[in-house]
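Data first, discussion second: the structure below is written as C-alpha cells.
With one protein chain removed, the remaining protein chains of the complex are shown where they sit.
What follows is chain A.
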Amino acid sequence: MRSLSRASALEARPANEPVRRLHLPQKLRNLELFLLLIACFINASSVVLVQLGALGELDPTLVLLGTGLSVLVISLHVVLRFVARDADPFILPIATVLNGVGIAMIYRIDIADAQSGWASAAVRQTVWSALAIFSAIVVLLVIRNHRVLFRYTYIAGLVGVVLLFLPLVPGLGQEISGARVWIRVGSFGTFQPGEIAKIALAVFFAGYLVRNRDSLSMVGRKFLGARFPRFRDLGPILVVWALSMSVIIFQRDLGTALLYFGLFLVMLYLATGRLSWVIMGMGLFLGGAVVASQTLNYVNGRFTNWLDALNPAVYDADGGSFQLVQGLFGLAKGGLLGTGWGQGRPELTPVPQSDYIIASLGEELGLAGIFAILALYLLFVARGFRIGFAGQDDFGKLLAVGLAFVVALQCFIVIGGVTRVIPLTGLTTPFLAAGGSSLVANWIIAALLLRLSDTVRNQPRLVV
C-alpha cells in the first residue's frame, strides 16, 4: 500500500518540472547561521572575560569590540544567502572565532599597555576587520564564478610580483625591525603588500600549471626511481626560486620567501603528481637557505637564536633570543589550562599582539586553548582541501588547495617559529594577529573558498 501511494505521488508530479533548484530551504546557510551565533557568543564572552580578568569590571569598550565583528560577519552571512547559497557552511564561523579571539587578545594587551581610543590596537583591528570583511563581500559579489580568474592568469602573476617588490621602491617602502616588507599608506599606517601578493600568486600558479602541466609531468628521464624533468622545463621552478631568494636578500624576510616557494612546490606537486619536483625544490630552497645563513647576518642570527636559544649570551645579545625565550616562558606559565583571560603577563614579550599572539594566547588559554585554535585552523584548511577535492575543473581544484595550503603553511611557519620547531621568521598568524593587510588577505581567501565551494556544488559532474 505504501509503495502504491508513493508511486502515485510521483506520477502526480509534472514530468517536465524545472530542474533548477529554486525553493529549497537553505539548509547549509541555516547551519552556518547557527554556528555563527555560537561563534559570536564565544567572541563576546572572550572580551567579557578579558575585562573581568584584567580590569575586574565591565566597561563600555565592550560594546564596540563585542558586537562590531558580529554585525560584520552576519552581514557577510546575509550576502552569502543571496549570492552563494551552496557555499561551505563552516568557513565563515571558523574565521569568525579566530578573528574574534585575536581581537580579544589584542584588547587584553592594550589594557596592559594602557592604550585606548585610536591608539588601541584592538580598535584598529576591529576597523581593519570591517575593511577585510567588506573586501570579502566585494569579492563574492564581483567574482560570480571562479573560472573568470583563469582568464587573468598572467595578469595575476604580474600583479603578484609587483606587489611583492613594491616595498623596495624608494620613498614608498618602510623598513621595520630589519625587514623591508611594508609600504606607507598616508597617515593611516603601514600595509604589507606581500600578503595580498600570495593570493595573486596562487591564482597565477594555478592557471599556469593547468596550462602547462603536461610538459612538466610527462617528459623527463628516470633516475633513482623518480622521473626528473628536462632541463628546459626547469624554467618556472628556477624563476620562482630566484624570486624567493631575492625576497630573502633584498627584503630580508625569510618567512615570506618560504611561504611563496612552499606554495609553488605544493601546487606543482598537485598538478603533476611527481615527487621529483618537490625533492628538487626542497633541495634548492635548503641549499639557498644554508648559503644565506652563512653569508647574510640576519639569517645567521635567526639560526643561532633557534639552535642555542637558552644560552645567556644569545639571550642577552642585541637581536638575540630574548623574544623567543620570553614567549616560551609565557607558554610554560600557561600550562595546561592557562592563567585565564587577562591574568597572565603576555605583554612582557616584545610584539605580543602580532608575531607572538600565539604565545600570548598560549599563556592565557593554556595548551587546551592553543590546541583548540590549531584545531580551528585544521578544520579551515581541511575544508579548503575538501573543496579542491570535490571540484571538477582543474583550475578550481588547484586554486582551492593552494589557498588552503597557504594558510596552513603560514600557520606552520609562525607557530613553528614561536614554539621553536623551526627558526623564527616574521609572518602574521592568519586571522588572529594584529595587522590589517593580513586580515584583508585572509578574509579574501575565505571569500574565494566560499565562492569555489558554491560553484563546485552547482557545476556538472561530467560533460560527455
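The rule is short, and it goes like this: contacts are C-beta pairs under 8 Å (C-beta built on N, C-alpha and C of every residue); 3 or more make two chains touch, one makes a residue touch a chain; residues count from 1.
In this text, contacts and distances are computed from a predicted model.
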From the names "L-arabinose transport system permease protein AraP", "Phosphate ABC transporter ATP-binding protein PstB", "FHA domain-containing protein" or "CoA transferase subunit A", which one matches the UniProt record for the unseen chain?
"FHA domain-containing protein"
Would you indicate which residue among A:103, A:181, A:257 or A:376 is in contact with the undisplayed chain?
A:376
The listed residue (A:33, A:65 or A:97) that touches the chain absent from the view is A:97
Name every residue on chain A in touch with the hidden partner chain.
2-4, 6-8, 10-11, 15-20, 31, 35, 38-39, 41-42, 45-46, 49, 52-53, 56-58, 89-90, 93-94, 97, 337-338, 340-341, 343, 365-366, 368-369, 372, 375-376, 379, 386, 458, 460-464
